[in-house]
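Only one protein chain is missing; all other protein chains are in place.
Naming follows writing order (A and B), and every chain is counted from residue 1.
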Amino acid sequence: MEDLLFYLFAFVVIGSASVVVLSKNIMYSAFSLLFTFFGVAGLYVLLFADFVALTQIMVYIGGILVLIIFGVLLTTKITGVDIKSGTTGKVQLITASVVVVIIAISLILLFTNVEWVNQEFVQPNTTIDSIGFAFMTKYLLPFEIAAVLLLIALVGATLIARRK
Amino acid sequence: MELEYQFLLPLIIISVSSVAAVAFDAIWKNKNLNFSFSIFALLATLIAAAYTLTASNEAIDAIKAMALSDLISKHQIHFGGYSAYFDILFCLAGLLTIVAAKPFIKREYEEYNEFYSLILFSICGMMLISHSSSLLVLFIGIELMSIPFYVLAGFFRKSIFSVEASLKYFFLGAFATGFLLYGMAMLYGATGTLDIKEIGIIISQGEAIPIYLTLGIGLMLVGLSFKAAAFPFHQWAPDVYSGSPTVVSAFFATAGKAAAIVGFVIIAKEIIQFDVKSFQIADTARTAQLIIAFISAATMLIGNLTALVQKNVKRMLAYSSVAHAGYLLMGIVASNELGYTGIIFYISAYMFMQMGAFVIVSVFERNGNEKMSFDDYSGLYKSHPILSALMSIFMLSLAGIPPFAGFFGKYYLFLAAIKADFLWLTIVAVISSIISMYYYIGLILQMYFKEQTHGRLKSKVGMAKYTLLITAAAVIIFGIFPSLIVDLTYNFF
Partner (left out) sequence: MLETIQMEYYLILSAVLFTIGTIGVLTRRNAIIIFMSLELMLNAVNLSLVAFSSYYGDSAGQIFVFFIMALAAAEAAVGLAIILSLFRLKKTVYVDEVNIFKW
């Protein structure tokens, strides 16, 4: 069952991510990004990271994706006109293929390196407890700084985007 | 506990005051208030950092020995030593930038208070980088530095140059962050911990999973080279530096580059560990060392060769800053004490000389991107004898000519590379320094021996004169007495 779910989610993630990158219509890209985010959230659940999965849905789909769609709407003059083939320069194609080859090689390396200790997954009941505890104790300092990071993003975004 | 607070004080002051600056801006819309508050905050941070620099080693060891539950920083923050030194350097860069920026942004554009808080925030990020002893803190530091940078690059929102620089910086910076994070994830997978020291120990004991380790180090090298603008990922730097407001470029090219190099040094020293004898990592480390050596050689050659053909002084300086990243990487390749001391000295010297050169360009600049071609500078000494003398000092120092500070920085780095058996790298570095002399001295010749063709340049120095005086004085003093820095910073890494 879990195997089946894994393959299903993997298929959804890779399929929709390819649509994001290859689609000629930007709205199709934005909406298939939704499926990618959901698929990744499903994979988190399979990895027993329930709280991360929840946050993934709330932050990525509830926040970032909505922002992106707003961005699309604000920057297209008329919906549907914004169709453009992804023409690429030669330089980009060459760099892209070099990167793809490098990552493919590392993939093969991963495949051939199957000396994994077949350790059973540790299955906690819920991760929220331990995560909340860790945030308030061991990772308190980074947690506070992350708040500063979000503040500066807010200030910066309003500074750049305001009309005046 | 109290001991730890003393050492955390610089970080606390800078982060609290950067948040406070935003609040002040919302309550009192007073430009001079924010300006003077930022100066005050940076000075306070500087003093606190200087205090931690003078603290004894016993105090730092006492903190290291404390139990996790007694600490706020939970051993994720490195105290004293090089961290404190770089705190001071970043604060100085911030002070010099703010002072030079006030007249500049007032003249060229509307002055927004956010400018000062953005500078404070990015300095907070840089300080976190130099203090990081955990991958998590390193990552947050890099981002806290980068996000204000994206905004600062696009600060002149009505100038297409500025907006494009911001766009390019954002995309390439975020792309690099992707690689950096993937590398961190792989390092975590290889060792099961985020603590940089622990990762180093696990690696040297040969207990890391090799495949993820290799991938992790490779990806981190890509990400860090992007951030430090090293070959083959340097192409964004000249565009961003020449598109951004000139004073902001000065800040990017000095403090931003220094922070990226510090991150690079921390990763190279603790994780890649060139000198480690363990059977497992030795090959990877040697390959990584060779790769960094090639990156270093290519960076300085490409930077200097492309700077040679530039017609625009600001763009020439941007390419030269790429070349200087190449020299700095030599110290990482050498990875001996002399190399690290060389990095610290050269970063300090480079910060002053590059800042001064950019600020002089900003003094003459008009209407965004005008009045900064080589032709505009011809015969400058007749109308502006002092400014051209200062510019000559910065140029000679950048070219590495004694008795200015740039010379000793190069000297230490070259010597360190020879000691580490990288003679070929030193030869490449010497050749590229000779190439660089052509355009640095070319500008001096332009200023002194060419007739004015385009009419007089107008300058409005204003408060920028303080920045120029301090930078020029530092370049000369550190050039004559290099031991001031070397004695202080020896054994830091």
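Going forward, contacts are C-beta pairs under 8 Å (C-beta built on N, C-alpha and C of every residue); 3 or more make two chains touch, one makes a residue touch a chain.
Quick caveat: nothing in here was measured; it's all calculated off a predicted structure.
Student: Determine which one of B:Pro103, B:Gly243 or B:Gly263 touches the chain that has been left out.
Tutor: Among B:Pro103, B:Gly243 or B:Gly263, only B:Gly243 touches the chain that is not shown.
Student: Touching the hidden chain in the complete assembly: which of B:Phe170, B:Phe231 or B:Phe364 does that?
Tutor: Only one of B:Phe170, B:Phe231 or B:Phe364 touches the chain omitted from view, namely B:Phe170.
Student: Using the document's contact rule, name the residues of chain A that touch the chain not shown here.
Tutor: Here the touching residues of chain A are 2-3, 6, 10, 13-14, 17-18, 20-21, 26, 29-30, 33, 36-37, 40, 43-44, 46-49, 51-52, 55-56, 59-60, 63-64, 67-68, 70-72, 74-75, 77, 82, 84, 86-89, 92-93, 95-96, 99-100, 103-104, 106-107, 110-111, 113-114, 116, 118-119, 121-122, 127, 130-131, 134-135, 139, 142, 146, 149-150, 152-154, 156-158, 160-161, 163.
Student: Considering the whole complex, not just the chains shown, which residues of chain B touch the missing one?
Tutor: 135-136, 139-140, 143, 147, 150-151, 154, 157-158, 160-161, 163-164, 166-168, 170-171, 174-175, 177-178, 181-182, 184-186, 188-189, 192-194, 238-239, 242-243
Just so it is clear, only the chains that are shown with their structure count from here on.
Student: Would you mind pulling out the distance in Å between where the CA atoms of chain A average out and where those of chain B do?
Tutor: Result: the chain centres lie 31 Å from each other.
Student: Which of the residues in chain A end up touching chain B in this complex?
Tutor: Per the stated touch rule, the residues are 106, 109-110, 113, 137-142, 145-146, 148-149, 151-153, 155-157, 159-160.
Student: Under the touch definition given earlier, write down the residues of chain B that touch chain A in their complex.
Tutor: Against chain A, chain B makes touches at 15, 18-19, 22, 68, 72-74, 76-77, 112, 114, 117-118, 121, 124, 128, 134, 136-137, 140, 143-144, 147-148, 150-151, 154-155, 157, 166, 211, 215.
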